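A quick write-up on the structure given underneath.
With one protein chain held back, the other chains of the complex are shown just where they sit.
Now for subunit A:
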Amino acid sequence: MSSLSSPEAPASLTASASASASASAAADARRSASAASHRAAVKRRQRAAQWHLLFIAVVVLGPLVIYPLVRLVALSLSGPHGFGLQAYAAFFGNPETRGVIGTTLWILFASAGLASLLGVALASLLFFKPFPGARLVTRFLELFVAFPSFLVAFTLIFLYGSQGSVSIGLQRLFHLQAPPLDFLFGVGGVILAEVVFYAPFVVRPTLASFATLDMRLIEAARSLGASGWMVAFKVIVPLAWPGIAAGTILCFLLTLNEFGILLVLGSAHLITLPVAIYSSATVDLDLPTAAAGAVVMLVMSLSLYALYRQVNRRKAKGAGHGR
């Protein structure tokens, strides 16, 4: 727009003066003016985009995400006389919820750890040694992701409940007096259900990162005489680990945030963080105490989520360098 503000303007003016209106100087001036106007337009567009983003942040994300979370934290920190930590004391002082963080973490590590191991093992099997029906299994794994989690817990009741098929089958097989399985409504059942439900969430990213492997490297390692284990640990794992790590962290995050399975299988005997928050919010109708528990849980899951984003970004960057 304004060619005076651009740094090339004085140079072009002097050039046009000295060459006494020669055609090339006129073209130069025109070019620099058009460059300046283009720059100004870009700057204007960028400023408009910034305002647009700010508008979205205020109008869409403000009421949907930011304002509720701010209110949650504020409520958990407010006592009878303004600021206070009474809600936290109330949440963790309750004898029913004592040790709730320990229980939550224990279940998290047991089920997410098992699910990750199972998921990575299954993915390597499906990718490197596909058995008959592997495609069908992959299809079902994709279906599982759209499956509500409480439904998985619910189907396990028919299979492994004390009156379920597996239990009765074992009883008939070994001629037992009573059905042998009675673990479902408690820690065992919760861990089983979470492993079954969340292993597919590890399988998908692991399969995806296997799919980006350069198969020539594996063939080269094999033709140089590397055994299967050596190929796995010296070639495949170092190349595929960002994907595997991202899948594992995602599995931990989702398992930590799980609610339906805990409600169906564990609510009677097993107090975990989500169930404690839920019951103090809707059964005791004590919102400040529930908010205190929710803030503790929010800190845990958001730090896991930040880790996930970091690993994912590094993976994306690494892939960019590789290409």
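The rule is short, and it goes like this: contacts are C-beta pairs under 8 Å (C-beta built on N, C-alpha and C of every residue); 3 or more make two chains touch, one makes a residue touch a chain; residues count from 1.
To be clear about the criterion, contacts and distances are computed from a predicted model.
Participant: According to UniProt, what is the chain that's been left out of this complex called? Choose from "Branched-chain amino acid ABC transporter permease", "2-aminoethylphosphonate ABC transport system, membrane component PhnV", "ATP-binding cassette domain-containing protein" or "Nitrous oxidase accessory protein".
Facilitator: Missing chain, UniProt protein name: "2-aminoethylphosphonate ABC transport system, membrane component PhnV".
Participant: Taking the entire complex into account, which one of A:Ala36, A:Leu239, A:Ala290 or A:Val311 touches the absent chain?
Facilitator: A:Ala290
Participant: Pick out which of A:Ala40, A:Ala90, A:Leu159 or A:Ile218 touches the chain that's been left out of the picture.
Facilitator: Checking the options A:Ala40, A:Ala90, A:Leu159 or A:Ile218, the one contacting the hidden chain is A:Leu159.
Participant: Considering the complete complex, identify which of A:Ala29, A:Val196, A:Cys251 or A:Leu270 is in touch with the unshown chain.
Facilitator: If we include the chain that is not displayed, A:Val196 is the one touching it.
Participant: Could you list which residues of subunit A touch the chain missing from the display?
Facilitator: Within subunit A, the residues that touch the unshown chain are 49-50, 52-54, 56-57, 60-61, 64-69, 71-72, 75, 122, 125, 129, 131-134, 136-137, 140-141, 143-144, 146-152, 154-159, 163, 165, 168-169, 172, 179, 196, 199-200, 208, 211-212, 222-225, 227, 253, 256-257, 259-260, 263-264, 267, 274, 277-278, 281-282, 287, 290-291, 294, 297-298, 301-302, 304-306, 308-309.
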